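Removed from the display is one protein chain of the complex; every other protein chain stays in position.
And now, subunit A:
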Amino acid sequence: MRPPRLAGEAVAGALMTLPAAIAYLLLLLLPTLATALLAFTDYELGAPDLGWIGLGNFQEMLADRGFGVSVRNTLVYVGLVTPVSILGGLGLALLVEAGAKGRAFFRAVFFLPVVSLTAAMAAAWQYLLHPTIGPVNAALRAMGVGTPFWLSSSDTVLLSLAAIGVWESIGFNMVLFMAGLTAIPRELYAAAEVDGARSGFDRFRLVTWPLLGPTTLFVLTISMIRSLRVFDTVAVLTQGGPNKASEVLLFTMYQQGFTYLRLGYSAAITLVFLAVVLALMWLQTRVLDRRVHYS
């Protein structure tokens, strides 16, 4: 009885993975490899032929001040959004979970930006932050404080985009932390209290924070990768401006590839982006292997 079923099983298994394997090959693997190859060429869309230029694109990147600005802006954006949205998300998760009253309501409120159309909400932010008719500056005027130009000044544009980024992702992080919090056994808090951890802060320090270690590391990686991908708000609100002050990695990649049709150079930028994402994931698994085990 057994051998025929095994053969049948092998055939069924291969047939069931075949459609996915073909789609994977055509839509993911080959295009990704093609991007990697394009990065070493001077291919431009519509050009009759392409030439192998080795590391030429990467050398151009190093020499290009615009690209340097783009990398710096991306790092500043990630550096602003990640810590604020993680600490904020953790704070909100603790606060919402601390009582039963209003829990579902506030969870929904803070999560709302995650499911809202980013492009549309960016337009709402544009109105909110409008230098003259925006409610934010109207409130500042009423208080007699200075009124910044937010999205149209190179001093404040990254800060404004980062604030929108935090608003967008804080509820997402909160939900991930909530899942981590519910996994902590209640008895541990009782045990800590018996052992003298009287204040809420002591219980957080001794139980919650160490046990949330893996969750926090996970949220950290996700947050960094998500904010590294910032594109929508830039495309809708600033187009990289004013004067390249909000030029970020994916927007530069988009402009080089799809506005200037310099596909080779754009592919090289894509590879840099991929390398950073992979490095973050690698770092996460390394740290996870070593440190975040409950001590």
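Here is the rule we go by: a residue touches a chain if its C-beta (ideal position, glycine included) is under 8 Å from a C-beta of that chain, and two chains touch if they have at least 3 such contacts; residues count from 1.
As a convention for this text, contacts and distances are computed from a predicted model.
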Name the absent chain by its UniProt protein name; which of "RNA polymerase subunit sigma-70", "FAD/NAD(P)-binding oxidoreductase", "Carbohydrate ABC transporter membrane protein 2, CUT1 family" or "NitT/TauT family transport system permease protein" is it? "Carbohydrate ABC transporter membrane protein 2, CUT1 family"
Where the complex has a chain not shown, which of A:Ala14, A:Leu55 or A:Ala190 is the residue touching it? A:Ala14
Which parts of subunit A are in contact with the chain that was left out? 5-6, 8-14, 16-17, 19-21, 23-24, 27-32, 34-35, 38, 45, 92, 95-96, 98-99, 101-102, 104, 106-121, 123-125, 127-128, 130, 132-135, 137-139, 142, 167, 170-172, 175-176, 178-179, 200, 218, 222, 225-226, 229, 231-232, 235-236, 250, 253-254, 257-258, 263, 266-267, 270, 273-274, 277-278, 281
